[in-house]
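A single protein chain has been omitted from the complex, and every remaining protein chain is retained in its original position.
On to chain A.
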Amino acid sequence: MSAILSLRGISKNFGAVAALTDVSLDVAAGQVVAVVGDNGAGKSTLVKVLSGVHSPSAGTITFAGAEVTIGSPAEAHTLGIATVFQDLALCENLDVVENLFLGRELRRGRLDEVAMETRSWELLRELSAKIPTVRIPVASLSGGQRQTVAIARSLLGDPKVIILDEPTAALGVEQTAEVLNLIERLRDRGLGVIMISHNMEDVRAVADRIAVLRLGRDNGVFDAAEVSNETLIAAITGATDNVVTRRASRRESKADV
């Protein structure tokens, strides 16, 4: 599969701190790539580089075959890279329709509320979203509903790549399942999905490939169907002998006895 989005040698420094060093990543259309790593591994920085919030200190980004620079969130939108941040970036005082179309309202001189509302319903229905009404402020929605609104919003610009930053972090069991279904629907639509996550179970449930970051560097890309949990954890923590494996082996040896 040819990659729609490729990063090569991306570095990002904040003063003396190197948040990312020489990171490479490929995403193809219709593929879910999970980016995992411990706290401080550089996952969020990578998201911000891709969404145009930070520009990289070094490295190249290739999108749909051409080398691009992503100078601002608006440029990322225009290119076709949509990002759903962990904090979702919704305006609580605005209703669902207003949030969905924020920054790209239809007919900006005289807002086409009817068309926006119908389009919102279509979109939410496609995603099988459970939202009772689109004319209430986002403040009154649950965590899962907000996540759905944020993902639906990112689809409006007809993106080719969608980046989800910890999409299941704050959700309950059922809502997590709904969001994972949603991610599969995105893949079926032919979108490239980059999913940042802490949760191994969720990652293995939907991802095709898993890229591991450690201390701002690449630490291996694995095929999600083949890789074992031990290998992943070793890549994340940087050693085969660590707190997690020691704990696991202790339990195994107990079970043997």
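Note that contacts are C-beta pairs under 8 Å (C-beta built on N, C-alpha and C of every residue); 3 or more make two chains touch, one makes a residue touch a chain; residues count from 1.
Convention: contacts and distances are computed from a predicted model.
Participant: If you had to name the missing chain as UniProt does, which of "Sarcosine oxidase subunit delta", "ABC-type quaternary amine transporter", "Xylose transport system permease protein XylH" or "Alpha/beta hydrolase" would it be?
Facilitator: Hidden chain, UniProt protein name: "Xylose transport system permease protein XylH".
Participant: From the list A:L20, A:V36 or A:V134, pick the residue that touches the absent chain.
Facilitator: With A:L20, A:V36 or A:V134 as choices, the missing chain is touched by A:V134.
Participant: Just the residue numbers, please: which parts of chain A touch the chain that's not shown?
Facilitator: Interface with the chain not displayed, on the chain A side: 51, 53, 72-74, 77, 83, 85, 87, 89-94, 98, 102-105, 108-111, 114-115, 117-118, 121, 131-141.
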